[in-house]
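Shown here: the complex without one of its protein chains, the others still in place.
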Amino acid sequence: MIEHTEALEHTATAEHSHAAAHVHRDDEGSKMGMWLFLFTELLLFGGMFLLYGGYRFAYADGFKVAAADMNTFIGAINTILLLTSSLSVALSIAALQQNQKKLCLSLLWFTLLCGLAFLVNKYFEWSHEIHNGIYPGGPALENMSNGEILYFGLYYVMTGLHGLHVVVGMIFIGFVMVFIARDKITSINFQKLENAGLYWHLVDVIWIFLFPLFYLLH
Amino acid sequence: MEQTHESRAFGTENHSHTVGYGTYIMVWLGLVALTAITVTVAGMHLGSLTLLAALTIACIKTSLVAYYFMHVKFDNMVIKVFIAVCLLIFLTFWILTFSDLSFR
Amino acid sequence: MNPVVEVVDNSFIFIVAISVLLLVGITIAMIYFVFRYSEKNNPKPDQSITGNTTLEVVWTVIPLLLVMAMFFYGYIGFRDIRNIPPDAMVVKVTGRMWVWSFEYENKKKSDTLLYLPVGRNVKFELSSADVVHSFYVPAFRVKEDCVPNRTNYMWFHTSQEGTYDVFCAEYCGMNHSYMLGKVIVITEKEFLEWVRVPDTLKTDTLKTTTTSVVAPMTGEVKADTSKTAGDKKDTIKTNTKDTLLRRENK
Partner (left out) sequence: MTDTLAAHEGSYLEYEGRHKGILGWVLSTDHKRIGLLYLSAIMVFFFVAMTLGVMMRLEMLTPGETIMKPQTYNSIFTLHGVIMVFLFIIPAIPAVFGNFIMPIQIGAKDVAFPRLNLFSWYLYMTGATLAIISLFTGGGAADTGWTFYVPYSIRSAQNVSFTTLAAFVLGFSTIVTGLNFIVTIHRMRAPGMTWFRMPLFAWGLYATSWIQVLATPVIGITLFLIILERLLGVGVFDPALGGDPILYQHMFWIYSHPAVYIMILPAMGVVSEILPTFARKDIFGYKQIAISSLGIALIGYLVWGHHMFVSGMSDTARIVFSLLTFLVAIPTGVKIFNWVATLYKGSIKFSAPLYYVLAFIFIFSIGGLTGLVLGALATDIHVTDTYFVVAHFHYVMFGGMGIMFFATMHFWFPKMFGKMYNEKIAVIACTIIIVGFNILYFPMFIMGYMGMPRRYYDYLPHLQGWHILSTVGSWILVAGIVFMFGNLLYALLKGPKAARNPWGGTTLEWRVSSPPTVENFDEIPVVTGGPYVHDKPTYIMQPSKELVHENGDKLKGETLKAH
């Protein structure tokens, strides 16, 4: 059942583990941890998507009526904003790898800017709806059909939660920028930047789904 | 310890691959184009196909982001398997929940 | 005997019998090994035993067959439980905190007491006015949840005259354990007489509720029960009012 030692195998694994133990740094492990964390985020939203699926299946018409209220243009702009910010994060890693610290930092500033613009857009979208009385318990929503109420309930929860993730991602990137500025993150030690990037991309990926599901139901 | 061997096969432990700026920009262009397509398709009143098209395009976009921006392309087998497991489990949640919703 | 009761009890016996056999086998083997191969009786362990592929296959395949048989029995019974005979009479059941209300095909209503004619198949259309309840009649081995905004169904056959307990089996708040009722199976003739009279009987029914027939708990508690039945109404009110208020405030 258990093969007894092949000395060769030993050397290989021994070498590896010791390297890891001595450097006190395990980038691969850190990345693995980050991915596992992303899975939990994915399933957190996954639960919401499942709910969305269930209700859209039951109230297809109500959802369509409700979605007519959404401004596809703003949604599309927001999509582009997040895609672009994802690009700039990816580029920033490449820049750091090539020791272009300045470029890296400016790309990250640009990312933050995109994130901020996204949030500003969301703010206007939300206040527009709220102004029209469409919010939980609001006068306009009260008179709508069940499908519409559910649509807006999900809309607020899901985009709200997503917005929260944008904020967290921005804070994460902010910290990483400080580290880069202080040379704690460098071209040979950039796993933290990579992890912040992974998180940011996840936020992007979730929006990639939110956009068609809430804006594009014709 | 298979991951050891794998990470070896993919190069050194603590350094991932460097990707040129060009690749990233191409991917971004693709993503923007797909966004344009999905908006257009949604406006075409294809009935039930609208949802299918929108989801397919979203999936393609996600794969692009994951594969290039998130460097899954260069990740070792372990992480790829992790992702597959996660998606598989997520899919079973859907299938089994809809074994209820779509039959009642 | 009632066919559903029979099939449920039989699948229960089938599963339990297999289970007991397995349990006894495992336990006896375990105890025997512990004594037979104790330090004293067997000072030198046999280190060569680390597994056996044949055995692994055996105790994968045989249990698989056994559990599939169990599933199948359960499924057969389930088919009977869910397939409503076409000749069934229909009673609407509504659960609300914490009373059962019944409505017959001729719109006659009754609370708590469910009168049914003997020898009939009865289909129940279950729904709820507030939270989830569950209509449970142990004597007939059936229950099904009453969910607001939905109609679930179940059925049973009234094979014998008599009085049977009704419970609410889904937790529904303070007086969940007092959300009781009775199925009273009477002769066809008595039933027709009862169901024909519209609402005059209503007060009558209520009186019965608080006196002899239901007598939910022991005599001593009865006073208590009626007291809780008193607050009961208040709590419902506050409870629903609360939610409404909350809605309005927002």
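Chains here go by letter, A, B and C, matching the order in which they are written, and residues are numbered from 1 within each.
Heads up, the rule we're going with is that a residue touches a chain if its C-beta (ideal position, glycine included) is under 8 Å from a C-beta of that chain, and two chains touch if they have at least 3 such contacts.
In this text the structure is predicted, and so the values were computed from the model without any measurement.
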Neighbouring displayed chains - absent chain, whole complex: A, B, C
Option from A:Asp26, A:Asp69 or A:Glu125 whose C-beta touches the chain left out: A:Asp26
Missing-chain contacts mapped onto chain A: 1-2, 4-5, 7-11, 13-18, 20-22, 26, 28-29, 32-33, 36-37, 39-48, 50-51, 54-55, 58-59, 62, 136-137, 145-147, 149-150, 153-154, 156-157
Hidden partner chain, residues of chain C it touches: 7-8, 11-12, 15-16, 19, 22-23, 26-27, 29-31, 33-34, 37-39, 42-47, 49-52, 55-56, 59-60, 63-64, 67-68, 70-71, 73-78, 80-82, 130-132, 134, 136, 138-139, 141-145, 147-150, 152, 165, 167-178, 216-218, 220-221, 224, 228, 238-240, 242-243, 246-247, 250
Residues of chain B in contact with the chain not shown: 1-3, 78, 85-86, 89, 92-93, 96-97, 99-104
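To be clear about the criterion, only the chains that are shown with their structure count from here on.
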Centre distance in Å when chain A and chain B are each reduced to the mean of their C-alpha atoms: 13
Centroid distance [mean C-alpha coordinates] between chain C and chain B, Å: 46
Sites on chain A at which at least two other chains make contact: none
Junction residues of chain C - those touching two or more other chains: none
Chain B partner contacts - residues on chain A that touch it in the complex: 12-13, 16, 19-20, 23, 25, 27-28, 31-32, 35-36, 39, 42-43, 46, 50, 53-54, 57-58, 72, 76, 79-80, 83-84, 86-87, 89-91, 94, 97-98, 188-189, 191, 194, 197-198, 201, 204-205, 208-209, 211-213, 216-218
Of all residues in chain B, those that touch chain A in their complex: 1, 3-5, 7, 13-16, 18-21, 24-25, 27-28, 31-32, 35, 38-39, 42-43, 45, 50-51, 54-55, 57-58, 61-62, 65-66, 68-71, 75-76, 78-79, 82-83, 86, 90, 93-94, 97-98, 101-102
